[in-house]
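Only one structure is covered here, and it is reproduced in the block below.
Here the complex is missing a single protein chain, while all its other protein chains stay put.
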Amino acid sequence: MAEGHGASPMSKPKILIQLDTDPHPSTFDAVVAVDAGAERLLQYGGVTPDNVEGLVHGAMFTRGPGDLHQTAIFVGGSNVEAGERLLARVKKCFFGPMRVSVLLDANGANTTAAAAVLAAAKHLHLKEATATVLAGTGPVGQRAARLLAGKGAKVRVASRTQAKAEAVCAAIRARQPSAEVTAAQIASPDETAAALAGASLVISAGAAGVELLPESVRTQAKELRVAIDLNAVPPVGIGGVQPQDKAVERDGVVCYGALGVGGTKMKIHRAAIERLFQKNDLVLDAEEVLALGEELAR
Amino acid sequence: MAEGHGASPMSKPKILIQLDTDPHPSTFDAVVAVDAGAERLLQYGGVTPDNVEGLVHGAMFTRGPGDLHQTAIFVGGSNVEAGERLLARVKKCFFGPMRVSVLLDANGANTTAAAAVLAAAKHLHLKEATATVLAGTGPVGQRAARLLAGKGAKVRVASRTQAKAEAVCAAIRARQPSAEVTAAQIASPDETAAALAGASLVISAGAAGVELLPESVRTQAKELRVAIDLNAVPPVGIGGVQPQDKAVERDGVVCYGALGVGGTKMKIHRAAIERLFQKNDLVLDAEEVLALGEELAR
Partner (left out) sequence: MAEGHGASPMSKPKILIQLDTDPHPSTFDAVVAVDAGAERLLQYGGVTPDNVEGLVHGAMFTRGPGDLHQTAIFVGGSNVEAGERLLARVKKCFFGPMRVSVLLDANGANTTAAAAVLAAAKHLHLKEATATVLAGTGPVGQRAARLLAGKGAKVRVASRTQAKAEAVCAAIRARQPSAEVTAAQIASPDETAAALAGASLVISAGAAGVELLPESVRTQAKELRVAIDLNAVPPVGIGGVQPQDKAVERDGVVCYGALGVGGTKMKIHRAAIERLFQKNDLVLDAEEVLALGEELAR
C-alpha cells in the first residue's frame, strides 16, 4: 500500500538496495557503496527477474515523493547478461513518478568500459580514431565498443568467432544507426595483426590469464598509439603491458594495464552511486556511466 | 553463553532483527524500519519455526538487561499464517526477563487492519456500529473483524464460504467471549446485499483486483455510512471507490480507498517500530497495534 505524504522535514537516510544475481551479493560492490555514501545497504543475492518485483515495489512504495531520491537500486552480479535482464525487469516495475534511480554495474562492466574509454580519450581524439576491441563480444568489450562508436570512433569488434563479432556490430548499429563498426575475426596472429592494421587504439577485454595480443604482433602495429589491457591476471591480455601501467610509454605506445585503469574505474563507480541519490528517475547504464566519468575528468 | 553485565554507560545502537518467512526479506519493511529509527537492521529471509531459535537466542543473550530494549524483532513475510506461527515460536524462546520486544506485521496485516478500523472510528461510534467485513476470512479481514468486535461493534464476517466465515467467528469468540460476530455467506450479489443490510460500515479486505461489492449493491445499502476498500489494484474491491479516496463522500457514504488508508498505515507501522525500542517485553500484534494507532490519532 503506497503512502501519499510528501517530503518529510528531516532528511531520510540514503538507502541502497543491492540486487545481485549471484547467490552471495558482491562484497566489492557493497564496500564501494558504503564508501560512496550509501548510509544503509540492503543486500540481496539470488535475485532474478521472477523474484524482483516485490523488492522493487518495497523501494517505490515506502517513501513519499519528496524522499524517493534517497532510495536507490544497484544491479550487480558476475553475469552481465543476467544483470541486463534484471535491470530490464526492474524498470518495468516503475510507473509515472513512482520510481527510484538504478545503476547497472554487473561484474563492473560499465565502470570498467567507461574507464578504458576515458583513458583512451586522454591521448586520442576518439572521433578520428580507429579502435580495435579484442574480445569485443564479451560483456566489457561490447560496452567498450559501443561507447567508442558513440564517440564517433571507427570500431573493429574482434573475436575468435566472426559470427559473434558481427552480431555485436549489428546490436550496436541497432542502437546507433550511424555507428561505424566492423567485425574482425582473430583466430590467428595474422588475423590479429590484420585487425590492428591502421588502428590507433587497442583495448583488450578478454578473460583473466589469456593473452590476446602477443608482443610481437603489437610492435608491428605501426599506427598504434594507445594500448589498454583490462586483464590483471598474468599472462595479461596484451604482451608487454604491465597491470600497473598507467600512461606508460612502451615502444612508442601509451600503455594502460588493468590496475592503471582501476583507479578511474573506482572513482566512476563511487560517483555513480552518489549520483543515484540526486534524483529518483535515473537509469545509469554504459552511456550514462561514461558521461559521468567525463564530468569527473573535466 | 549469556552476559551478566548491566547497562553500559554508552547507549547501544538500536538493532532490529527482521525475520521474514519469504526467501528475500521485504524491502518495504526494511525501509520503514530505517525510517522509524532502527539504527542497525539485520535481515533474515527463509525464517521458520524450526530455524528461528538460534536467531532469537542471539538477540536475548548478547546485551545486558539494561540494554535489551535496544534490540528488537520484526516478524514479516507475505504469508500471515506463517508469520503467526513464527511469532508463536519466537515468544517460546523467551524466559523471565530474558526477552526482547517483537512486532508482527506479516504482509502489513496488523497495521492495515488497524488503519482501517481507525478510519472507521473517525466517522462512527464503533460500539453502536454494525460492520460487515468482506473477505473477512483473509489475513487482513480476520484482523479487522477481530478488532471491530473488540471495540464493541456487531460484526458480520463475510466470505464466499459459510464454513470458513463461521470458523473465523468461532476463533474471535474464543478470544473475546462477549464478541458479537456472525458469519455471512456472500456467494452472490443478493447474499452480499443481505450481508450489508443494516450495516453502517463495510470494510473490503479481499485480494488485489477482485471486486467484492458492486456499486449497484453498495448504493442499495441504505444504512451504510462508511465504506473502506483495502484493495489498490483495479478493479478495486468496492465499486465506485477510488484508491486515493480519503473520507470522500460518494452517494452519501464516506469512502476510503487503499491509498487513502495507506498514510495512516505507514504512520502506525513506523510508530510500532519506534515503540519496540522503549521496553524489552512488548509483543505487538493486532490489538496492540490498534491501541498504538489510537494514541497517534489523539
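As written, the chains take the letters A and B, and residue 1 is the first residue of each chain.
Keep this in mind: contacts are C-beta pairs under 8 Å (C-beta built on N, C-alpha and C of every residue); 3 or more make two chains touch, one makes a residue touch a chain.
Predicted model, so just to flag it, every value in this text is computed and none were measured.
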Among B:Leu55, B:Val248 or B:Val283, contact with the omitted chain is made only by B:Leu55
Residue list for subunit B contacting the dropped chain reads 1-5, 12-13, 15, 17, 40, 42-44, 46-47, 51, 54-59, 61-63, 71
Under the stated touch rule, tell me which residues of subunit A contact the chain that is not displayed. 22-24, 26-32, 34-35, 41, 43, 78, 108, 112, 230, 232, 244, 246, 258-263, 265-266
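Heads up, the rule we're going with is that only the chains that are shown with their structure count from here on.
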Just the number, please: Cα centre separation of subunit A and subunit B in whole Å. 44
